[in-house]
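First, the structure itself, so that you have it in front of you.
One protein chain is absent from this view; the other protein chains keep their places.
On to subunit A.
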């Protein structure tokens, strides 16, 4: 009865409160031991003396602790950063319909703008999807050009508005030769872009990788989305088709029109259609409807979860390794502390001879160890977060997926657990020093 109530109470707590309570609970043993060991004693000056005495040994010891903590913390922070970053990048992509094939390849192409060769969906298929019940919009994509490494992507204003959350700086393109650029494209409103053919190798039907005979005028800039689309130059899908010598999706009478509806017979094909369903339940219905022999429909979020699920085995193996290595490190720390304590044996014996109670030796040795361990843990925490931040910056630059490794609760929990465990371990050399008869070391 009571456990049940407590469980419910716990579950009802906000996440931050749960995390804070867990953190405090993990740290509590360390604090309680500290209070119990130090009650009524003030060994501070001796600790300073011990730290100075074997500065190099202390530095190496602290460094080892720091590296061990940094590995654990960095791994957790990096893994979460990757998971959150990839999920955030896929956030605005509700449902993707492509020709049958690999969902992962299709997702890499449509969401992460990785150059891939996807089979195309035709005009009839597009028309069916766009006309299906519950579809707010269905945006075709056209790849093939680039500008200074930035992919030029043809699509419709519906999707861009959805992607940007309707806060475009400037305005949406309204003409064939206008472009809207992602937040990370080094172009401003009014700039002109001459795209290069190729570099993003799909729909490649021309041989040479020359310049197209077109100047896009930048009329709008999108807010940052944290996805590779921040690096993209977005233009009307019609102009990409035209530049590659294809029909532009419309009949001769509506040749100047931008965006849907498209004329199925003049629709050159698209590797992926981004579908925005009206309601969540319709999203599932649409996925079922278009998962069939001639096309497939999937939620990028679900594919990512599957991927993360696959990766979770790896993650668990890594966590296990982390825990095992932490235990090994704790054992090494223990051995190291016992050895370091021996360096101070004579000083400790003098304290006993002068009238310090055995308990005072426990306090001295434990606080000395606690100082090194706490310092190592704090430095290691910073180091781990720092390393993850650097790695994230590199990954962000490489993939354009905004990955940020900010310190999270899991790392704090790990660090707190490690600190508590090691401070409990630190009692052992203290107890050994406390029980050692002072005479042997005094005579030495």
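Here is the rule we use: contacts are C-beta pairs under 8 Å (C-beta built on N, C-alpha and C of every residue); 3 or more make two chains touch, one makes a residue touch a chain; residues count from 1.
We take it that contacts and distances are computed from a predicted model.
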Options "Twin-arginine translocation pathway signal", "Tryptophan synthase beta chain", "Putative ABC transport system ATP-binding protein" or "Xanthine dehydrogenase family protein subunit M": UniProt name of the undisplayed chain: "Putative ABC transport system ATP-binding protein"
Per the touch definition above, residue among A:197, A:231, A:250 or A:352 touching the missing chain: A:352
Touch criterion as defined above, residue of A:93, A:267, A:360 or A:381 at the omitted chain: A:360
Which of A:53, A:171, A:279 or A:393 contacts the chain that the document leaves out: A:53
Residues belonging to subunit A that touch the chain removed from view: 40-46, 48-50, 52-53, 346-347, 350-360, 438-439, 442-443
